[in-house]
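Worksheet: the structure to be examined is printed underneath.
Every protein chain of the complex appears in place save one, which is left out.
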Amino acid sequence: MPGVGPRSAGLIGKGLLGIYLSALVLLPIAALMSKASTGGAGSFWREITSPEALAAIKLTLAASAIVVAINAVFGTLIAWVLVRDEFPGKRAVNSVIDLPFALPTIVAGLVLLALYGKGSPVGINVTFTRVAVGLALLFVTLPFVVRSVQPVLLELDVSMEEAAASLGARPLTVIRRVVLPSLVPAIVSGIALSFARALGEFGSLVLITGNLPFKTEVGSVYIFGQIQNESLPSAAAVSVALLFVALVVLALLGVVSKRWSRHVL
Amino acid sequence: MRTRRTVLVLCLPIVLGLAACGSSGSSGKQLALVAYSTPKSAYEALIPAFQSTAGGKGVSFSQSYGGSGEQSRAVANGQHADVVNFSLEPDVERLVKAGLVSQSWNQNATHGFVTNSVVVFMVRKGNPKHVTGWADLVKPNVQVVTPNPFTSGGARWNIMAAYGAQLKEGKSPAQAEEYLKQMFHKVVSQDSSARNSLQTFLAGRGDVLLGYENEAIAAQKKGSAIDYLVPKDTILIQSPAAAVGSSNSATQFVSYLVSPAAQAIWVSKGYRPVISGVPGSSKFPTPAGLFTIDSVGGWKTVSKQFFEPETGIVTKIEQSLGVSTSK
Partner (left out) sequence: MSSSGPGVVSISPPAIRSAPRLPASDAQRTARRAARARKLGLRTLALGYLALLLGAPLVMIFYRTFEHGLAPVWNAVTAPNAVHAFWLSIEVVAISVPLNTIFGIGMALLLERGRFWGKGLLGLLIDLPFAISPVVVGLSLVLVYGKTGWLGDWLAENGIQVIFSVPGMVLATAVVSLPFVARETIPVLREIGTDAEQAAETLGASAWQTFWRVTLPAIRWGVVYGVVLTTARALGEFGAVSIVSGRIEGQTQTLPLYVQDRFENFDSTGAYTAALVLALLALGTLLAMNLLTRRTRGRMEA
């Protein structure tokens, strides 16, 4: 562009990027931390240990943990079947895996309610129960482990497994000793993403769980309620607590650093 | 050349963004109505009726509905509004304090109220649990649904109806508080608005839903399988509306809401009128023990005593629920 030297263009570009990042992420997070700490550490602690908040946090952590465990198993299984098996319609099935990612969470909640709530075609009614929380979370976190494991499975050298088999190892042993170790990093990565997603899930839960405090109210719904109640410091405190957990999990499982240092997904 | 085209293309989102900023403002005479959750179907009839009057010609409306407390706070926090219609007075008073509504908003014949209603019990069709009065709500096999009193105006009416009914039955304030505590232990859901709690009830939760008479009537009209009964002792729900700012059309709309024509529309939607002589108002039974919020102290006192975020009676009850291990 005439009149604008490369150096100043670069600087303007970086400046604009910086402004965008600040407006969208830096400022809001800073405001959140600031709000959470109005009243000091003591008040922060009190907010997140208030009975309803604690119950919501506990439910969120427990439900997310159970759900990611199930995902680890079924996600790997589904990835295995998609990579190693052949059957008609496999391509269609493979595409649909990403549906929970593309579908708005409120729509997911609506159909889960239709399927497993009052008037359910299969006669199940799990509305207002913790099972509903689990179901919704299972739906929205489905793609993560599958999509994490698939590329790794694809690149896996089949010959290792066949060598093990030819040496007399039973299929289960082959899986356990040869395949799984190579998959573990991918599974862990998928688990971390699932967990972070499950911790913050909101839209799919509002309709089916009834948001009963102490029973089916998860962290994000509690925060929403506190915002409506105008108890912003409390909302911010619990938000920061959940965010902290998510970041710690992500960091511990090395997801963030790994992604920025090697080609994953 | 290509560079210039690229730059133009990249500017498109900014242009669209500015256009969005512009379009979200109002052009021409537009009134922003911000209301609580239940009167939506009433306004579907009221707005066209207003627009056919002299004062309403050429006026268009935007509408927003939600929990009364929630909506009131949103307006106080900057949500644009020209006319507000909330479930209870304190939600308008909040806007007076914020300088958005004039101090004299309720200096008129109806004291600022545009509709009346009463708290009723909604039950499953046929009333299988044989609920007849407040005493039944604390029976072991009965579950109660009522919204969250910190976001929903309707919930506050429910609670004060329960409390006032106890006083009317001759109980002391301490005993009435004890009743509230027991009742809250039977509450199985606390949605953010009266409308949401109706949804919850219809989805199969609970045995008794406390709520507005007009909601019960509306639900029945929509074919929901519920019955409702007006308890002998219950509170008169008086819901206010006010103009925000000093727009002429807004004031005219608020005045219209208490005109005979408008009151007839309210009645057809299940609301009790605030003026006399409205056709159809005789269909509403008058409970023997009907009382108003003034007989339990008025909203100013009640808000502080019951709903203060740290020290209110209801706040304390809610917190004590967390400790209980029942269910």
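Just a few scattered comments:
Letters A and B name the chains as they come in the text, with residue numbers starting at 1 for each one.
Everything that follows uses one rule, which is that a contact is a pair of C-beta atoms (placed from the backbone, for glycine too) under 8 Å apart; a residue touches a chain by one contact, two chains touch by 3 or more.
Predicted model, so just to flag it, every value in this text is computed and none were measured.
Within the set A:Ile29, A:Leu180 or A:Leu252, the residue that contacts the chain not displayed is A:Ile29.
Contact with the undisplayed chain is limited, among B:Ser68, B:Gln166, B:Asn196 or B:Thr251, to B:Asn196. Of the candidate positions A:Ile48, A:Ala63, A:Val133 or A:Ala196, contact with the hidden chain is made by A:Ala196. Think of the hidden chain as still there; on chain A it touches residues 1, 6, 9-10, 13-14, 16-17, 20-21, 23-29, 31-32, 34-35, 74, 77-78, 80-85, 87, 90-91, 93-108, 110-112, 114-115, 121, 138-139, 142, 147, 150-151, 154, 158-159, 162-163, 165-168, 171, 193, 196-197, 199-203, 206-207, 219-221, 223-224, 227, 232, 235-236, 239, 242-243, 246-247, 250, 256-257, 259-260, 263-264. The chain not shown here touches chain B at positions 2-3, 6, 10, 12-13, 16-17, 20-21, 23-25, 32, 40, 62-66, 74, 77-80, 195-196, 199, 222.
Criterion: only the chains that are shown with their structure count from here on.
The distance from the centre of chain A to the centre of chain B, each centre being the mean of the chain's C-alpha atoms, comes to 37 Å.
On the side of chain A, the complex with chain B involves touching residues 1, 50-52, 55, 113, 117-118, 125, 127-128, 210-215, 225, 228-231. Listing the residues of chain B that touch chain A in their complex gives 3, 7, 67, 69-70, 73, 148, 150-151, 188-192, 200, 203-205, 309, 318-319, 321-323, 327.
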